[in-house]
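Every protein chain but one is kept in place in this view of the complex.
Now for chain A:
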């Protein structure tokens, strides 16, 4: 396996034996494996891929970060600004929605959107479907998904106290949110 930079359309020299599964940046056509990006192919376990340092549109199972822009009783609208750890250019956010049945895994019928999100909250979620023409469908129905950053009515950054409440350090008031479990706990 040479480590030279490949160009789109250039055949990839593969070692003899079982062929690897192809990841991003490579495709197979007419029995040849070729590159579709400029870059050096590398093995990530059994997968051979050219790593993509550029931001790309969300696909199903992408982990996204976004800001809540609009609330309605049925859904919260989110402007997605980070896809799989890669920030999108400013002004090129994708629109996503969290429907009320996708907020949490249990007691879905008791969800009230206003007690889970507020405008301006930064949320972490995964994409469950490409959705309709306008928006991607996002779910936060997992312990590690939900609000990761929120400011209180007093304007201070709040800290989570349980999976559905956050406390303002300035006033001590409790506000309701669907919190993401912090990673280091």
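General observations
Criterion: a contact is a pair of C-beta atoms (placed from the backbone, for glycine too) under 8 Å apart; a residue touches a chain by one contact, two chains touch by 3 or more; residues count from 1.
By our rule, contacts and distances are computed from a predicted model.
Protein name for the hidden chain, per its UniProt entry and selected from "RAB, member of RAS oncogene family like 2B", "RNA polymerase II transcription factor B subunit 2", "AP-1 complex subunit gamma" or "Exoribonuclease phosphorolytic domain-containing protein": "Exoribonuclease phosphorolytic domain-containing protein". Here the missing chain is touched by one residue of A:25, A:41, A:146 or A:160, and it is A:25.
Although one chain is not drawn, the whole complex shows that of A:52, A:167 or A:181 it is A:52 that touches it.
Although one chain is not drawn, its touching partners on chain A can still be listed: residues 5, 7-10, 24-25, 27, 29, 34, 36-38, 52-54, 56-57, 59, 89, 92-95, 130, 132-134.
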